[in-house]
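Missing here: one protein chain of the complex. Every other protein chain is in place.
Right after this comes chain A.
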Amino acid sequence: MANTLRLYLTCIRNTLEAAMCLQNFPCQEVERHNKPEVELKTSLELLLNPVLICRNEAEKCLIESSINSIRISMKVKQADELENILAKKFLRFLSMRAEAFQVLRRKPVQGYDISFLITNYHCEDMHKHKLIDFIVQFMEDIDKEISELKLSVNTRGRLVATEFLKQFI
């Protein structure tokens, strides 16, 4: 189990290293503007081929890149209904506070749970390898967080139920 996670993360890391070669590029469509090309998708020659890395049917990662920006969308593992709800709520909590993260996108791309948007300005301010470390670390931690949350929900539910039903004994 841990093995496949390592491989998955290494693959994503290598892809990100190659894809995160961004540079400042002014908009071709509108004068004096500078927009992330991966979001606009107006000039097809400025976009690169999107790469989809799947760990299994439930977990995958889509990396779309362009000349000045890169968008990384992830779908986290959701085994049952409870994990579904937990993941949704947790990631929504993070996305609402996207300002603090800077590279997080407020709404995930259709079909995925969470998305990051990294532009050349982020690469100028922060080290590229640190950004990649952050993304990979995030992916590792998400799984752990959701499992922990599920565990604590179950524990709490058990405690509450025990206490409640004691009165009927």
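Following the convention adopted for this analysis, a contact is a pair of C-beta atoms (placed from the backbone, for glycine too) under 8 Å apart; a residue touches a chain by one contact, two chains touch by 3 or more; residues count from 1.
Definition applied: contacts and distances are computed from a predicted model.
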By UniProt, of "Globin domain-containing protein", "Kv channel-interacting protein 1 isoform X2", "N-alpha-acetyltransferase 25, NatB auxiliary subunit" or "Actin-related protein 2/3 complex subunit", the chain left out is "Actin-related protein 2/3 complex subunit"
Filtering A:C21, A:A58, A:A79 or A:L151 for touch with the omitted chain leaves A:C21
Contacting the left-out chain: of A:N34, A:Q78, A:Q102 or A:S147, that is A:N34
Checked against the full complex, the residue among A:K35, A:K77 or A:K128 that touches the missing chain is A:K128
Missing-chain contacts on chain A, rising order, are 17-18, 21, 23-28, 31-32, 34, 43, 45-46, 48, 67, 123-125, 127-129, 132-133
